[in-house]
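Every protein chain of the complex appears in place save one, which is left out.
Letters A, B, C and D name the chains as they come in the text, with residue numbers starting at 1 for each one.
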Amino acid sequence: METYQIYSITSGVLFVIGMGGVFLSKHFIKKIIATIIMGSGVFLAFVSFAERDALSFADPVPQALVITGIVVAVASAAFALALARRIYQLTGEESFTIEK
Amino acid sequence: MTITELFTVILLVAGCFFFLAGTLGVLRFPDLFTRLHALTKADNLGLGFIAAGMALHIASPWAAIKIFSIWLFTLLASSTSCYLIARFQKEKNPPKNRKEEG
Amino acid sequence: METTSFLPLLILISSLVPGIMILLLREEQFAMRTFLNLFGAVAKVALVGWVFAGYLSGEEYNFIFRLAPDLTFALRLDALGLFFAALSSALWLITTLYAIGYLEGGLHRNRFFAFFSLCVTASTGIALSGNVITFFIFYEFLTLSTYPLVVHKGTDEAVAAGRTYLWYTIGGGTILFLGVVGLYAVAGPIYFGQTEIIASLISEYPTQLTILFFLVLAGLGVKAAIFPLHGWLPVSMVAPAPVSALLHAVAVVKAGAFGIVRLVYDVYGIGVAEEMNFLSVLAVFAAFTIIYGSVRALYQNDFKKRLAYSTVSQISYIALGVAIPGALTSTGAIVHLVHQGLMKITMFFAAGNVAETYGHKKISELNGIGRRMPLTMGAFTIAAFGMIGVPPVAGFISKWYLGLGAVEAGSYWVVLVFLASSALNAAYFLPIVYRAWFCEPDHEVVERLRSGRLETQALLLIPVVVTGILSLTSGLFAAVTGSPLSIAREIIEKFYLL
Amino acid sequence: MSVLIDSLLAILIVYLALQCLLAPRLTQTVFLFFAFGLALALAWVRLGAVDVAITEAAIASGFLGVLFLDALRDFSFITSGKQESSDAANHSVSKKKPAFLSLPGVVLVLGLGLFLLITLEAVWKVPESGGLTAATEALLPESGVENPVTAVLLNFRAYDTWLEMGVILLGLLAVMAVGGIKIFPVHRKTPEDPVLQQVILFFTPILFLFGAFLLYFGKNGPGGAFQAAVLWGAIGILLHLGGRPVLTVIPRWLSQLLLIMGIGFFLMLGFLLLAGGASLFEYPPSYAGVLILIIETLAAISIAVTLVSVFVHLNQLNKEESN
Partner (left out) sequence: MTGLPTSPLPALLVGFPILLAILTLFFRPGVKALVGLAGCLLTALLAFIAFVEVTQRGTVIHTPGGWDPPLGILLRMDALAAVFIGMTALVGGFISLYAWRYLRAQDPATGGYPLFWPLWLFLWAGLNGLFLSNDLFNLFVTIEVISICAVALAVLSGKAGALKAGLRYLLAAITGSMAYLFGVALLYGSTGTLDLDHLGQVLEPGTTTTFALLVVTLGLLIKMAGFPFHFWLPPAHSNALAPVSALLSALVVKGAFYILLRLWMEVFGVGITYAAGQLIGLAGAIAVIWGSWQAFMQTSLKLLVAHSSVAQLGYLLMIFPLLILPPGVTADSADWLSVTWTGGVYQVISHAIAKASFFLSAGIVIMAVGHDRIESLRDLVGNMRITSMAIGLAGVSLIGLPPSGGFVGKWMLLKGILLSGQWWWAPVVVAGSLLTAGYVFMLLRLAFAPAREKEPFRPVPKTLEVVALLLAVSSFLIVFPADYLIQFLENSEIFGSGIEAVLKGGFYGND
């Protein structure tokens, strides 16, 4: 097994964990963290593919994409966090109540 | 095995021991203050040993300075945060066993 | 096909633009509204007349605009379309006059007259449309523009009627839509009269085309109130009298019947329709509806409701005429488009006058009404005799042709249906006539007779008298050139079977 | 040996991720999240992506972790009474009746398991080569920088990076939209603990220098605007926490200018180039290096200011009403 494959497999696992977490977790913070984990899986996939045919350096394009992606994910997460905290402040709810 | 390597290994083992001790402390101690104590004291020491070991291993003055400064910063940061956490906790609900002793 | 003329478009605009303008008027701008209304109505009659004359001298009028690839908006004038256009524009003028009188002092008159105009735009659009899709566009437009008229009174009853009306017509429209799209998918764009398209495809796609025929027929059958799709018609009686007149005589049911004529003659072609046994199915449904409508009418005490069931029955004469192949029945069917319109509009005007003047809506309250309103009830009586098929009123002519055609085609059971229907017609119309003329007036009527004036206001009276006379004369002078019958015969001879 | 280390690291990462989501207490979740981020950063070093590692450690784990930590004040400390009950309700996964034993739970878990298998199959079948390494290497000399990642970020795919700066700014605007607060809240804290003060004062120049170092050497080695920005942002956050809200003392227009400076300059440069007949962000090759450095510097300042403002807004979110 190549190094990149260890991590690309890990990336798949993280992605699914994250996706499951988004749907199954209840607390807002956990849902947000689950999206980050999902994102980490995606980024790990990119970077692991970057490593596989490294010349003098690993493929820089996925690395650059991942840096961009991380920043974007963090911006979204910060926003989500702001929403979660404000909701808590206004209603005292920490998770989505079952509503139709 | 050269004498440097021997020292490196001894230092690393010592570092690991202190980390282990610190971790044990965090797991076993009863309240926040004692846990903090175990965490910061033992871990800082452990990190110091490991840093020294690595510095010996790499054996370059620049790297040694870098590693030393990493240790220094960590020391500073962890002691400060330990202090802050302790103070926060003290203000919120003062420790019980301390009172009994006093 | 290539020549483009804006005249057909102008005919539509003559009622569309006044309609939109009226919508923007203020409620109290009575003079302006009336002017717009009458201007539009007169202009439309004039335009239709002009175009009719032009058409007779061999001119062609086409207007074509592509909306999307093979989604073409086409207006084209042929004899059948013009016939229907003439009917609706003429009756619209009369109905407009009547409505102005009827709604005097009522609420929301802007809204009413605006949608009234839009409604007639739609029905002339149906008359002038040159292909299936244009027909469909106006057919749906008609649904939309009549809805506000049905719910005009705003009462719970009216709103409920509006809901029923919509469910039926929108449902029918959707099914029609499916059928039309299917036709386009199978056969490409179909202009009316291009029956060869279907004829060439029928052997290749028999199942699809059969399904599509009945989809389209079902869609049209809703407006034509063929059993079991007639449920909306009696319910929407709650609308004001001019609206009922419009629904029953000028626009809605006629649109359905006209559509069936188009479908059989101009899209599938009589040959294909006969060959595939589409017509016998249609005939059975139409015949059943004729009897069913008449029987139901017998049991109604509400004046307008009885008229409504009578419409259900009468419109199916057209469908039945179409369904029996043969020149005579076809002539009968087409001429009945006009004759039924004239007679039924007379009846609704009369019913409206009675309700407006006395507030009487039940048949049992009509005792002696003829003495109080001789002209109104006179016109009604003529129309009723026409419906029964008493010569020489218009209805007799249609029935005669239909019956003769049925005999010629060997469908004797149809003759029986006609006879039974006539008997039933007599059974539900004659009591009204009897009550009106021969029963002693109720006390209340006598009271009013002493105090009030005779008849009702002129704007309500003139239309009913005019349409009454027209019902009589179009029967009396059926043989004269220019009468509905002569035109119908010409249509049939020139373009259809023979 | 290396396979062993990588496998252990991979298992650790997965374990931390799972624990992070399954931990019964929110505090644990957040701390495990820190650990997860650091482990991931290690993974990136292993994969030769040092730039990503620094970014991960700095932004995803560091900055975001700090935001989560700050959020804990709401959810678990301040309302300790409430937290007990909600804790029990929210984290039944590990106690009482596990949620995944219910029928929908089983279906979901099975579904996820199936999805995982398909995912792994798909990931496994990714071919062993392919990518743009060679293409980048060929064009690297024209880019004006030596670090290929920086070249991709600020030259080859500068358009993405520019939009990404927009996203960061948007993050701030969005946070502001939630709180409905002014751009910089004028809330001043009372001076904090002297120990904290001293430590912050000690760290400020070091962080600044280190940030500048990352920024400048990002041209040639790992590092760059984003990483530098986080370090500089850390200064702002520390100063704010230490009772010196620097951003509130400077005039409003200046703080706004600082915020948009990065993306604004980048865009104006792009428009100038457009006006000159070139494409957007098509630097003249001889000036590429200098321009990239200027853009990175301005961007780093802007991002730093943005991050601080995001933190401050979130930090102030629940103080507004209580004050």
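Rule of thumb we're sticking to: a contact is a pair of C-beta atoms (placed from the backbone, for glycine too) under 8 Å apart; a residue touches a chain by one contact, two chains touch by 3 or more.
If you're wondering where the values come from, they're calculated on a predicted model, not measured in any experiment.
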- For the chain that does not appear here, which of the shown chains does it touch in the whole complex? A, C, D
- Note on the structure: The one residue from C:I22, C:L75, C:A127 or C:L166 touching the chain left out of view is C:L166
- Query: Taking the full complex into account, what residues of chain C touch the chain not shown?
  - Reply: 23, 66-69, 71, 108, 111, 136-138, 140-141, 143-144, 147-148, 151, 154-156, 159, 162-163, 166-167, 170-171, 173-175, 177-178, 181-182, 184-186
- Task: Could you please point out the chain D residues that touch the chain left off the display?
- Result: 118-119, 121-123, 125-127, 130-132, 135-136, 139, 152, 155-160, 163-164, 166-167, 169-171, 173-174, 176-178, 180, 183, 253, 256, 259-260, 263-264, 267-268, 270-271, 274, 278-283
- Message: Give me the chain A residues in contact with the hidden chain, please.
- Response: 8, 11, 15, 18-19, 22, 28, 31-32, 35, 38-39, 41-42, 45-46, 49, 61-62, 65, 68-69, 72-73, 75-77, 79-80, 83-84, 86-87, 90-91, 93, 96
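As a convention for this text, only the chains that are shown with their structure count from here on.
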- Message: Roughly how far is chain B from chain D, centre to centre by C-alpha average, rounded to an integer in Å?
- Response: 27
- Distance from the CA centroid of chain A to that of chain B, rounded to the nearest Å? 31
- Chain centre separation (chain A, chain D; CA means) in Å: 12
- Message: Help me check something: in the complex, which residues belonging to chain B touch chain D?
- Response: 73, 76-77, 80, 83-84, 87
- Sort out for me which residues of chain D touch chain B in the complex. 193, 195-196, 199, 202-203, 206
- Message: Show me the residue ranges of chain D that touch chain A in the complex, using the header's touch definition.
- Response: 2-3, 6-7, 10, 13-14, 17-18, 20-21, 26, 29-30, 33, 36, 40, 43-44, 46-49, 51-52, 55-56, 59-60, 63-64, 67-68, 71, 74-75, 79, 82, 86, 89-91, 99-100, 108-109, 112, 115-116, 119-120, 122-124, 126, 128-134, 136-137, 148-149, 151-153, 156-157, 160-161, 164, 167-168, 170-171, 174-175, 178-179, 224, 226, 310, 313-314, 317-318, 321
